[in-house]
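One protein chain is absent from this view; the other protein chains keep their places.
Order as written gives the chain letters A and B; numbering starts at 1 within each chain.
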Amino acid sequence: MEHVRAFFAAERGDDGKAVGTSLARSDALGHVTGQTQFYADRQFPGMLHLKMVRSPHDHARIRSIDTSEAEKLPGVVRVITHKDVPANVYTILRLIQVEPNDEPVLAEDKVRFKGEQIVAILAESEAIAREAVAKVKVDYEVLPAVFDVEEALEPGAPLVNEYHGNNYFTYEGHHCRRVRHGNVEKGFAEADHVIEERYQSSPIEHAPVETTGCIVVPEANGRLTCYSNTQALFFTLDNAGLILNVPFQKLRLIGGTVGGGFGGKVDVITEPVAMLAAMLTGRPVKYAYSREEEMQVSSPRAAERIYIKDGVMNDGRIVARQVRLYVDAGAYSRHSPYGTTKASAHMPGPYTIPNVSVDAHCVYTNRTPSSAMRGFGVTIGDFALEVQMDKLARLVGMDPIAFRIRNAYRDGDMKAHGELTKGAALVETMQAAAQLAGWPLSAEDTAASSMKAGG
Amino acid sequence: MAKLPLIFTVNGTEQAEFVDGDALLVDVLRDKLGMTGTRVGCGQGTCGACTILIDGAPALSCLTLAVSANGKDVTTVEGLAMGGTLHALQTAFADGFATQCGFCTSGMLVAAKALLDRNPDPDRDAVVDAISGNICRCTGYEPIINAILAAAADLRSAKSA
Partner (left out) sequence: MALDIVRADSVGQAASMLAGDDGARFLAGGTFLVRAMTAGDVSIRKVVLSDGLGLDRIALGDTIEIGSAVTMAQVQAEPGLGFLHPVAESIGGPAVRSMATVGGNLFARSPYGDFAVALLALGASVVSEGADSEASQDLEAFLSEGPKRGRIVRAVRFAAPAEGAFRYRKITRKHPHGASVLSIAALLPVSGGKVSGARVAYGAMAPRPMRAKAVEAALEGTPLDAAAIAAAAAAAAEGTAPEDDPQASAWYRRAVLPVHLGRLLSGEES
């Protein structure tokens, strides 16, 4: 592998020694000997198994819950419903002022997606817990459901998440994240060509080989130790403390060893209820997703729908870009309000465009709540942007890399959300990639630089 | 219901346990014998994280009743290293970045061992077939395939040395 040092040499002290060298992973030896300890690689005498009663419906009111048959089953130690949860509503990012709280730990009067947690069964064995789950009777009134982001925003659409009062997250009084720069209508009027395209992605499941789970152990000193494969130990600590109404120092989180996260293990779902179960029973509790639960219930990457309308000149300059973006958050916020903000900030892509308008909506539907995944908030937007760039290049008859160099942002350019471009390297990256791929560039494109203001 | 005897060899050592009829071999290895290197990823026989060897042949311990292992010779990832020296596969995986989160690694190593034990000079297709029952979500498989080929080459040259 070649380590290219020529670019930006003046901006960098060249005393770094790690880049370009091969460093062994600190955990490699543990992995290849099987010694790496994942959360489930521990034995605790008297450990109870938690299995969850889940909604079979996409959207339904809960009329009643009858756990009496389940409680009678020998080996069932405790049954936990919403009544047992000290603070039953939360949202993961509440501690950074993302509000309102909009997700129950255990469903109270309504379920909003297929697989939502309702009743937790604690039993001496997994098999008994599963059998008891089947014996819980929930009386539902099935409600109409909505699965499409634009349909969810139509007047008269079923209301998914009452905590918001409508099917979108409100950003400081607005129905979407908005970016405004220049005047796109004026830009479209001046453009030689105007095109609009629609892009759509589906939810993507991380499918880690290790399923989500935790083991919680009540300690003799009154603390709870939670062994978890979460990627977000501090989110877990903070939210669990608030949900359980206990001081944070009562909780001890041990983890950081994740059998595949990819952003799928950042939602604080299993730990609070497992901790509550450990508190109520005084025994260690294991709550592990089965493979089915991992695929169906754990959060996927959000599906997104993105409309991009561009005005472009014959010489290749994009003069106006209007983006309407819809993130399918599913039934609850989780991290989607933040992801949608990221998506809006990522538009219009690494290009200098004088007129930009972005409306990025975080929409609630009756699908599995979505959350983070590699390149959270950005990856799908990039897919849409770059396919669009190729279409534009073809439209004006330009080479796709030359088209991008033409529009790439340079240091000193004003970005659509009001920040000056600084430290841009897109042009050089494309030049290096073109060289590696043997893709011919014009002399002008070969000489282009991120450090000189562009068009 | 009375428990059933299970007497078998694990990584060369005889083990004796009393198990329930429905106990799975993977749970006996992990929970009773404390060998947590064999992992459970799906419980359906699809991911291969639970791969072990029974009498030298690869098997899925999450789909094997523990009592089926009576009298058999079981090899797990813990049995690859000999007296503190890593198996060539383990070194190759570590050196070749064929392991990231580590969860699939045990199963991959055991599947690879089953291959090299009967075919010391596999081509790439044979390696791909050998790990075709093992899912990895991190590496994209290339480093794993390369590590197995490298280990095979190492073992062949060590043998001829």
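Simple rule for what comes next: a contact is a pair of C-beta atoms (placed from the backbone, for glycine too) under 8 Å apart; a residue touches a chain by one contact, two chains touch by 3 or more.
Keep in mind that this is a model prediction, so the values were computed, not measured.
Partner chains of the missing chain, restricted to those shown and counted over the full complex, are A, B.
Counting over the whole complex, subunit A has residues 125, 127, 130-131, 134 touching the chain that is not drawn.
Residues 1, 4, 20-22, 24, 43-45, 48, 51, 54, 57-60, 62-65, 67-68, 111, 114-115, 128-134 of subunit B touch the missing chain (whole complex, contact as defined above).
Here is the rule we go by: only the chains that are shown with their structure count from here on.
Distance from the subunit A centre to the subunit B centre is 34 Å, each centre being the mean of its Cα atoms.
Interface residues of subunit B facing subunit A in the complex, by the touch rule stated above, are 22, 30-31, 34-44, 46-47, 49, 76-78, 80-81, 86, 89-91, 93-95, 97, 99-106, 109, 135-138. Residues 24-25, 27-38, 40-41, 43, 127, 206-211, 258-262, 290-291 of subunit A are the ones that touch subunit B when the two sit in their complex.
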